[in-house]
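Missing here: one protein chain of the complex. Every other protein chain is in place.
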Amino acid sequence: MSKHFTALAELSVPTIMALLDRAQYFFHQSPSNLHKVLEHKVIANVFFEPSTRTRISFEMAAKRLGADVINFDLSNSSVKKGESLYDTLRTLEAIGSDALVLRHSDDRIFETLGPKLNAPLVNAGAGKNEHPSQGLLDLFTLQREFGRVDGLHIAILGDIRHSRVAGTMMLVASRLGMKVSLCSAKEFLPSEIPQGCVVEELDKVLPEVDAVMCLRNQFERHEGLDMSYEDFHRNWGLTVERAKKMRPRAIIMHPAPINRGVEIADELVEAPSSRIFRQMENGVFVRMSILEWILRKGN
Amino acid sequence: MSKHFTALAELSVPTIMALLDRAQYFFHQSPSNLHKVLEHKVIANVFFEPSTRTRISFEMAAKRLGADVINFDLSNSSVKKGESLYDTLRTLEAIGSDALVLRHSDDRIFETLGPKLNAPLVNAGAGKNEHPSQGLLDLFTLQREFGRVDGLHIAILGDIRHSRVAGTMMLVASRLGMKVSLCSAKEFLPSEIPQGCVVEELDKVLPEVDAVMCLRNQFERHEGLDMSYEDFHRNWGLTVERAKKMRPRAIIMHPAPINRGVEIADELVEAPSSRIFRQMENGVFVRMSILEWILRKGN
Partner (left out) sequence: MSKHFTALAELSVPTIMALLDRAQYFFHQSPSNLHKVLEHKVIANVFFEPSTRTRISFEMAAKRLGADVINFDLSNSSVKKGESLYDTLRTLEAIGSDALVLRHSDDRIFETLGPKLNAPLVNAGAGKNEHPSQGLLDLFTLQREFGRVDGLHIAILGDIRHSRVAGTMMLVASRLGMKVSLCSAKEFLPSEIPQGCVVEELDKVLPEVDAVMCLRNQFERHEGLDMSYEDFHRNWGLTVERAKKMRPRAIIMHPAPINRGVEIADELVEAPSSRIFRQMENGVFVRMSILEWILRKGN
């Protein structure tokens, strides 16, 4: 088993469930009672793409467990690829980082650099495919709500094609016994539909799902797309009207940042059924779980 | 009473005096004896305008009390207003920030966002009106010097109109029994003179005041102003000659950054009567006082 944390697709179901259980444990502890299991450890946050939310969430998780954090923001740096990236990571390792939390635009970075490094790498969002800590927090949000993930049915809407959040969820859902409906304009659907996922009409599945996961629409990534934000919202977004069709206990999720009025109506962001800010809270618990797992495996 | 720390104008005189007393207490403690009353708390520094001095002063204050600090520099960010600003603050709250120390150019941000947030906001300089932690450190500097603020007479010179430091002081001075003389060119005077403040000739009041508070001149904010730095210094600045007219125990103050040779002569910055760097030292003690107050009120 790899010492890195690169993709939920690489983890067994029992491992994923164990990480969720541990997040549940951390959720129930008060900060002052928490055993500082990572005291004297140093976590380096190495971000080649800006993402303050994820960076701060990992920082908070590390500090709650007693670790020190070194932030290394390279989003404006020229050190982005090839040998110099490797030299940078090896340097951080040599200087004493016990784990490297990495965000980068290249999909293959874990594949190419992982085997050459001694310190474990944690994928904080790399390339277009996986964003596993976000995937885990989505699963934990569902489990905290429903007591399980097995048997749940979720609808995903918005820009599914360009979302590594959706990518992560689609890759693990069927293994975890979940049903995923993809509900978006064809331009926003993935070119290949993963196993266990079905393309469906949003209006049709809404009365059946346990959760709607809205994704940020990045129109700027769709050259030549003839669709306004208003069009998207009316035809494919979670409008106030549509949300009324959801079951009473069904929840609304969004990984943020939010385009209010595009993939989701402004009024729904903090509706009683929304768990959007709860997801951010949960992010810290799952990242504590990930960091502890990655750093204590070898002990 | 609001859970936020937004303006000295909103605090009662006994509360202001209690904050000053507590700063006095912290001043007398050595760092190693200090009880870590904010251990396990997390303070987020959220700066939409650059201000390293104030940011570091809050960071130092938080760390001395045992809190962890997360720095969130958004001065170059697009996230500056409206919903996205709200989403950013809610995110920091969800991730586990116990207090949000906020600097922003908009005067109304505390009014509009304060009621929607659970975590207390601390005004680290917002808009044009108030900079309450600076105001408190000015008061503490006076109290540390004279043993009281009641009955003191201070002269303010420099760009009073554009200074939130002056704004804060002018708003509380009369309630605290202080007399304030405003001494500047008419272009630099506020459009309305607050209660308890009097416009006067600098040369006339200098022999009577307990302190001269010099403010940075921001000529770039005065379009069409026909006045050189030299003119200003000669006519309205604290020159070496003028300083000789001050009473033996009177002190010189400046919130920094300093334009040496404009509002104050270079030679006076570290003259025996200057408390300019002492003010910065004092800033940490009053910010400890503010953070403790805001975070322990609810307990």
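Order of writing sets the chain letters: A and B. Residues in each chain are counted from 1.
The rule is simple: a contact is a pair of C-beta atoms (placed from the backbone, for glycine too) under 8 Å apart; a residue touches a chain by one contact, two chains touch by 3 or more.
Being a predicted model, the structure only gives us computed values, none of them experimental.
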Full-complex contact with the absent chain, from A:10, A:49 or A:68: A:68
Option from A:12, A:29, A:84 or A:105 whose C-beta touches the chain left out: A:84
Residues belonging to subunit A that touch the chain removed from view: 39-40, 42, 44, 68, 70, 72, 83-84, 87, 90-96
Touch list for subunit B against the chain that is not drawn: 31-32, 52-53, 56-57, 59-60, 63-64, 256-258, 260, 266, 269, 277-278, 280-281, 283-284
